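Below is one structure; the comments refer to it alone.
Just one protein chain is left out here, and the rest sit where they should.
Labels run A and B following the written order; every chain starts at residue 1.
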Amino acid sequence: MTGVPLSWFLILSAVLFSLGVAGFLIRRSVLTVFMSIELMLNAVNLSFVAFSYQLKQVNGHLFTFFVMVVAAAEAALGLAIILAVFRNRGTLQVDEVNSMKN
Amino acid sequence: MSQYYTSVDHFVLVPAILLALFGCAVLLFDFLLFPEPRQRKYLVWFVALGLVFTGGALWRQQHFLSVQKIDSITAFGGTLTIDGFALFFNWIFLAASLIVALISYKYLETAGEHQGEIYGLILLANCGMFFLAAGTDLITLFIGLELMALCFYVMVGFLRGDRRSNEAAVKYLLLGAFSSGFLVYGFSVLYGLSGSTKLAAIRMALESRGASDPLVILALVTVSVGLLFKISAVPFHMWAPDAYEGAPTTVTAYLAAGSKAASFAFLMRMFMGPLAPSRELWEPLLAVVAVASMTVGNFAAITQSNVKRLLAYSSISHAGYILLGLIAGNDTGVQGVLVYVLVYVFMTMGAFLVVAALRRKEMLGEDLEDMAGLVHKSPGYAFLMLIFLLSLAGIPPTAGFIGKYFIFLSLIQTGHYVLAVIATLYVAVAIYYYFRIVRSMFISPLTDRAPAATSLGLKLALAVTGLMTLLIGIYPEPFLSLAQNSLLR
Partner (left out) sequence: MPEGYLPIFIYLICAILFPIVLLGLAKLVRPSLPGQVKSEAYECGIQAASNARGRYTVRFYIIAILFVIFDVETIFLYPWAVRHQKLGWFGVAEVTVFLLILIVGYIWAYRKGALEWV
């Protein structure tokens, strides 16, 4: 049985990454922007695991661990900061969080 | 010791161990030993103690390198390297952390949010910066970057009741996470191209691949996005004015100095390591970025009325100047980058320190009007700010002139005459908006008679930064030779 070629994984990873970028740039609610960031980081994880499988190494899997940890820590921090914003403002729309302008 | 953790590994890692240990200890001592607010000054002493121990460990490493006459010590299988470059930056980080710890006490007390966690965060951010300066592996660099960045996200949003601080933290975190995503995507492509995460191995693999490979270009572009974001270069500079303005001023000083210096260390490691074979690709790209940064930074700063925002835009332009040294590419260029970063750390921290000193409970002290007539109220602060502003503009005999001199010298040496002319023209533009602050301090009449804050920590920190700014300008030789010995090849 033939395996899935590497380029398919990479294309999927690139598509997921671009979806995450598009979601980040377009979305209005801060939580959805966060989800887009998580999508980007997980696309990168996919790319690392695909390369690692191709090269028959464990370095890529190792990097995946660390990217996952960082994604979790950033999500936790982001949620905590958004809580602080919510306590002060009562809204989560990105457009309204914009009082500092030129 | 075991086969996985040799004594060399330990020797290289000791500063990070000390910083992490003291950071965690500060978090515990905050409520175990020093729960009263008035006992927080013991926390500052404890932080200073930790930084002194770390300095001792760094000194041991430096001494070892000079006695054994070797260039670098590599540890953990090539992922962590102590060389002159890493030590140079580590000393800068240590100085920045010490200064920030000293001034945070008074500032946060005035702002009403004096929690002990800030000191733990300062030490842990310093630990992250250590890995950024000494890492020679993608994983180590990424972890160092994120450790530093996460500590900064919390520090920027430290004033929980202040809307601007919350907003600054949200913006910084979202954009920072976004650019980290790009950075690791580039890392994954670099890993796939070379089969290793060590910088030296990636460099060899990219050399054999050639510069026009589309995957190499993809890696270059995505890694550059991540790196240029952290140094707040155009077009990824949007977070800087808001983050600098909203954060507590002492955190802004740390962000502008320490975080930027660490990001430059990371940038130099990447661009002179694995990405060096693609030089003909990124040299014009970085030239455009540098010119754009200087343009946006200088012209946007002219119209600002908030001093912190003005200094944020000026620091964007300084990032452009430092990139010019990298573009030049010869040894003088790299030396110029190192000297400029050293000088920039002290003068930026000094400028933000003076702004931090003006804060009182009801007045933020950040606008140009708040600085009106400062020379009558506190002549010491006014004259120190004058020195820092002269240095930021690059006027001799201050340190900023030495930094700019080396950058311009390297540009001329390598034939980038156009860039040198543009950079010199922008110095004139910068003088205009720095002079606005000077005019407000010295010439405008005094409107606000309440005295500015003084404390031992503040005076000590200002003395150190002011002294270094003048010293490097008047007697630059020892610092130049230090930078000369710290070059990255």
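A few remarks follow.
The working rule: contacts are C-beta pairs under 8 Å (C-beta built on N, C-alpha and C of every residue); 3 or more make two chains touch, one makes a residue touch a chain.
All of these numbers come straight from a predicted model, not from anything done at the bench.
Contact with the undisplayed chain is limited, among A:14, A:35, A:49 or A:80, to A:80.
Looking at subunit A, the residues touching the absent chain are 1, 65, 68-69, 72-73, 75-76, 79-80, 83, 87. Contacts to the hidden chain, counted on subunit B, fall at residues 2, 4-5, 20, 24, 27-28, 31.
One rule holds for everything that comes next: only the chains that are shown with their structure count from here on.
Rounded to whole angstrom units, the spacing between the C-alpha centres of subunit A and subunit B is 26.
Chain contact summary for the complex, subunit A toward subunit B: residues 10, 13, 17, 20-21, 24, 30, 33-34, 37, 40-41, 43-44, 47-48, 50-52, 54-55, 57, 59-60, 62-63, 66-67, 70, 73-74, 77-78, 81-82, 84-85, 87-89, 97-100, 102. Interface residues of subunit B, counted against subunit A in their complex, comprise 138-139, 142-143, 146, 150, 153-154, 157, 160-161, 163-164, 166-171, 173-174, 177-178, 180-182, 184-185, 187-189, 191-192, 195-197, 241-242, 245-246, 300, 303-304.
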